[in-house]
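All protein chains but one are shown at their positions in the complex.
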Amino acid sequence: MSLPIYATPLEKTWHHIRRILCCLVFLFLIAPILIVIPLSFNAEPYFTFTQKMLSLDPTGFSLRWYDALLTTGMHAPEAARGSSWWRDMWEHAQWISAAKNSMIVGFFSTLLATTLGTLAALGLSRPEMPARRIIMAVLISPMIVPIIITATGLFFFYSSIRIQDWGIPYLGIILAHSILGIPFVIITVTATLVGFDHSLTRAAASMGATPWTTFRSITLPLILPGMISGALFAFVTSFDEVVVVMFIASPDEQTIPRQMWNGIRESISPAILSVATILVVFSVLLLTAVELLRRRSEKMRAADTSI
Amino acid sequence: MKKFLALSCAFSTFAFAAQADITVVSWGGAYEKSQVEAYNKPFMAQTGTKITMTSADNPAGPIKSMVESGNVTIDVADLEYTDALRLCDEGLLEPIDPASLPPAPDGTPATEDFLEGAVTECAIASMVFSNVYGFDTTKFSDQKPSTIADFFDLEKFPGKRGMRKTAKANLEMALMADGVAPGDVYATLETPEGLDRAFAMLDKIKGQTVWWEAGAQPPQLLADGEVAMTTAYNGRLFSAVVTEGKPFEVVWDGQVYEYELFGIPKGAPNKDEALEYIKFATGTQRLADQTKWISYGPARKSSLPLVGLFEDGKTEMAPNMPTAEANMKRSLRTSVDFWVDRDVEISERFNTWLTN
Partner (left out) sequence: MADLSANGAITGSNVAVTPLSTTDGRSLKTALAAAQSRAKRRALLLVLPLLLFILISFVLPIGQMLLRSVHNDAFSANMPVLSAWFDENPGKAPDEAAYSALVSDLRQARADKTAGLIGTRVNYDLAGSRSMFTAAARKAPELEPPYRDAVLAINADWGNPALWQAMRSASTPYTANFYLAALDMTRDPQGNIVRVEESRRIYVSHFVKTFVFSGVITAICLILAYPVAHMLATLPLGKSNLLMILVLLPFWTSLLVRTTSWMVLLQEQGVVNNALVATGTVDPANRLSMMYNQTGTVIAMVHILLPFMILPLYAVMRPIKPHYVRAARSLGASSWTAFRQVYLPQTLPGIGAGALLVFILAVGYYITPALVGGASGQMISNFIAYHMQSSLNWSMAAALAAILLAAVLLLYWLYDRLVGIDNIKLG
């Protein structure tokens, strides 16, 4: 981005304008996400900075909205905060039970998506794979089919097979969310296999390694970063999904996004902003994990090609 | 693998802990709170049956999908009158025997104790609510809106409006604002010219209107300053004023009121408990108790004398009811016959109008 010495004054101005423009775009990207953090500590029920907050008066800030997250839905929120208060909170607080549901659904759908997705990605990356293009297109399609179509389709399908009567809680949502997560796993895992030298596995096989040993000691280390970041993508997809949940979840299977949807429409009290803040922190952690993995993968592939 | 099993066991205990005995779908917000306080808590204390509350923009919506797909997950639905009749018409609600309802404390049979029309084939009314409009007093300092016509008058009272995203109640209000007497509203709406007249009235404020869907939204829109005045269910505005101290005022002129009823979707998983719940909730004392939490009129005559103060212990509830004499001067009861038959067609026109 450095300017060549032969640049004309006009070009120099343009160069600076462009820099400013880029900064504005970065601001546009990041500011909305950061703005909720200070606002979630607002002592007043408003969504804008109060005079006290702007002058950094400590009384303008409070944790009351975080407290509200714990107490909403409790049977006895006013009780003394002893062990029974905490038990009450753990069992009845709306946001806590939504968080539990989100975790359960996220965990199992990620597990399913990662397992099936990784296997498929291994198959798809083999040079011998027949009908690769069309199969790939089908497997990635859940990512591009409008979510409302997926949700309505699944609603009728699950009703027709009476999935609620199978006695497995959360089954419908878990299956649905794993479908939505699978494209991410396939994309990230196949990306780690691009340029993979298949003679490596052949070499291993010719030296007598079983397919399992070959997989474990050659393929797995290579695809592991892709698998993990695909799994994280799948988890985030499930953790953020609201439309399918709206259509197929039973009333006691409400997740965090579903709860947020209600909250946004009914009353964006700053309590919503405190959930948002927690989720932003969560996504920062995930992003860090994915970035570390990506770098590791790049290093490994660099080492691989230099052999 | 062991770890995994332990983990999934831990997860499944959550799942079963969350299992509810009966599920009630209602409208969220302050109204839902009044039901939890007045019905659910004493019911749970008395029977031990656990109640899960969920909310929908309109609880009638999910019922058809659930019944027709054979996947009913709710036991009791809180319904508007026209929706209750229509669902009943389509065989989507369980019939309820009115003789099974508890009598008034003085022994008057339930069928006589309930207000006229409050007991139907498939649903039992709990209260009377009203569509009114409210405004933010801080936005109108010199002259305050006081009639339904003021709501449609952008010149005299500039500012954004909020309205429910349905044709029902809005069309009636529009006609009353246009000078049609409450008694003639439905006769006018029956004619194509009358319908055009109502839409023409709505046209006046269309460009300045924010459309809400969930009952909790309008007080929020007012509080956020997103609108200067909005139609709302009267109880929601009342709660915002009394419990949250918001500077709102209700205009009763041109109110459109109707019953709110409890029904049981066909094939509800816990039909018997659901019926017990409805019998309990529509009892004299419970209906009177609800007024402690929200300003909706009870559907039983025997409950009326029991109406007292709001939960704050100082606000007299009777003058805040849609049925109070002073509030009824120019008012209209929703015509169920009109809407049951014409809803599909008029809603279609309304939606086309809305988006074009």
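Structural remarks
Letters are used for the chains, namely A and B, taken in the order the chains are written, and counting of residues starts over at 1 for each.
Definition applied: a residue touches a chain if its C-beta (ideal position, glycine included) is under 8 Å from a C-beta of that chain, and two chains touch if they have at least 3 such contacts.
Quick caveat, the model's predicted, so the values are computed rather than measured.
Which of A:136, A:173 or A:222 touches the hidden chain is settled by the complete complex: it is A:136. Of the candidate positions A:52, A:92 or A:294, contact with the hidden chain is made by A:294. Summary of contacts with the chain left out: across B:149, B:210 or B:306, the touching residue is B:210.
Residues touching the missing chain, restricted to chain B, are 58, 61-62, 64-65, 86, 88-91, 160, 165, 209-211, 224-226, 340-342, 344-345, 347-349, 351-356 (touch as defined at the top).
Although one chain is not drawn, its touching partners on chain A can still be listed: residues 1, 4, 6-8, 11, 14, 18-19, 21-22, 25-26, 28-30, 32-33, 35-36, 39, 46-49, 116-117, 119-120, 122-124, 126, 128-130, 133, 135-142, 144-150, 152-157, 160, 175-176, 179, 182, 184, 187-188, 190-191, 194, 202, 205-206, 233, 236, 239-240, 242-243, 247, 257, 260-261, 264-265, 268, 272-273, 276, 279-280, 283-284, 286-287, 290-291, 294.
Everything below uses one rule, namely that only the chains that are shown with their structure count from here on.
Rounded to a whole number, the gap between the C-alpha centres of chain A and chain B is 37 angstrom.
Every residue of chain B that touches chain A in the complex is listed here, in rising order: 7-8, 11-12, 14-20, 23, 25, 28-29, 52, 54-55, 65, 69-71, 73-74, 213-214, 216-217, 220, 224.
Interface residues of chain A, counted against chain B in their complex, comprise 47, 91, 97, 100-101, 103-104, 107-108, 155-156, 158-160, 162, 164, 169-170, 250-254, 262, 265-268.
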